[in-house]
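To start, the structure itself, in structure tokens.
All protein chains but one are shown in place.
The letters A, B, C, D and E name the chains in turn, as written, and every chain counts its residues from 1.
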């Protein structure tokens, strides 16, 4: 299942390069600002990534969910914590969030399997 | 085209199993409640599945649409009724619903073809 | 509480007049089409208004909810039926729909009180 | 400004009573489940209320935002933490979230002023 | 009707001041970036404000709509152009946009009346 992770990251990197090559200043600055938003401040990085994840889930953006799951995984957030984030997203956003939760669950398994097999990118 | 139906159902079943294996109580109870919501009450099952379908369409969740189309098919809702639900969804939700209507139309054909060939799951 | 009903209808009528006075053909035709959508066809008017209500609820548009509640009331849909529509909307759309359900409940009471006091518009 | 807080809570309580009086079982169970969702588990209450707040902001539900701001206030979450949650919501959800952030900022001031004047509900 | 305009602008200014006083760097930079986005570039200001207006309409944010209507008015965009933007928003976003179009139409009249009476802010 670990192809899921590398495919997501490869496509993301390739298309980000296309977008940045056009030198649109607003896009560039928004992306810098996006990075700053998740830096430690009054709240730590873990909390901020969890906020990013739940926001992505209720807005039902699969790629945003994958991105924040990847970050949560790097930061050592555990499976039962992830599923409590899933539960908040499903209660606030309704059953319409369930199909996105399925894909999130699949991706989370892929992240964990990748780690076990030492197949980190 | 009937692969559409079995692929959807297989993936759904496999990932539901992953999610339920984590024993998150809120997720489990929400899913039970979801099942109860569509049971016959003051409104019959047919009407409730139609409500679930139109809600899924305006919220533009393809998998939710497929799920409710499957249920509507089991309950014997007819093609011209389905298309009137599509029309309410497209008027309320706008042309942004059209691409989801295309995929809904494709899935509805697949459900009907499957039935004709006796290829029920 | 019946002011809720007349205020909604008065503002709606006044602003519709402003919009139509500008003679934008697309707006006019969309409004005609909107009316046609809820006419009896393969599905009856009651079912279609229920579809319009649940769609308005999950999209969280208070004025659209009021409009369809008014129509449902005219068509004799009963309180326990209305609350089953509310329940589908809340399960599909999540707890984010609850504040809109509160305002819907208030408006439904207003419609019923108005009827009791003979204060129909 | 503290009227903001009591008006919100009073209307909410009054309408919840109306809704619960209709004995719709799905609504009742969803509300119980909603309460359970924010109980301490793998994640603590503070984190869960922050998740609820950011989800409400990106979904742009003013009343849901007020509810979670009230809970965050009770749990002692500080102003600079709240504004970092605001910033995540605005980056993820875009400038369309700004008007809701204005109303959130106003309500947060009201919660703090109320505390200073000992005017707790 | 011109109170609509001054009330909107006053509340907006007052709450922006509250938000900026908290010195959240991400919020400040996002607001600067927001201003830059609508500056003339490959597209002129008029076109960009029209884009901002239609985006606000389909996302159904009344305050964002008012803000961009104000800008469109300053830039001399005419009523029949505004109504063509309304028509695109209503077709793409569906009848769920109609109540927001009513409030937009009311605000546009207020902007025009204010100008006639020389009552500019």
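One rule holds in what follows: a contact is a pair of C-beta atoms (placed from the backbone, for glycine too) under 8 Å apart; a residue touches a chain by one contact, two chains touch by 3 or more.
These figures come from a predicted structure and were not determined experimentally.
> Taking the complete complex into account, which shown chains does the hidden chain touch?
Over the full assembly, the chain not pictured touches A, B, C, D, E.
> Tell me which of E:62, E:84 or E:109 is the one touching the absent chain.
Answering carefully, the residue with contact to the hidden chain is E:84.
> Among E:16, E:47 or E:113, single out the residue that touches the unshown chain.
The single option touching the absent chain is E:47.
> Which of these, E:5, E:19 or E:58, touches the one chain of the complex that we don't see?
E:58
> List the chain C residues touching the unshown chain?
These residues of chain C touch the chain that is not shown: 25-26, 29-30, 33, 36-37.
> Can you name the residues of chain E that touch the chain not displayed here?
Where chain E meets the chain not shown: residues 33-34, 37-38, 41-43, 47-48, 50-52, 54-59, 64, 78, 80-81, 83-85, 87-89, 91-93.
> Taking the full complex into account, what residues of chain B touch the chain not shown?
The missing chain touches chain B at positions 60, 79-80, 83-84, 86-87, 90-91, 95-96, 98-99, 101-103, 105-106, 109.
Basically, only the chains that are shown with their structure count from here on.
> Show which chains lie in contact with chain B and also with chain C.
A, D, E
> Greatest Cα-centroid separation from chain C: which chain?
So the farthest one, by centre of C-alpha atoms, is A.
> Which chain is most remote from chain E in terms of Cα centres?
Farthest by centroid: B.
> On C-alpha atoms only, rotate chain C onto chain E and read off the angle in steps of 5 degrees.
120
> Just the number, please: Cα centre separation of chain A and chain E in whole Å.
32
> Which parts of chain C, given as residue numbers and ranges, touch two or more other chains?
34, 55-56, 58-59, 64, 80, 83-84, 87, 90-93, 95-96
> Please categorise the chain-chain contact pattern as a line, ring, star, complete graph or other.
Basically all the chains touch each other, so complete.
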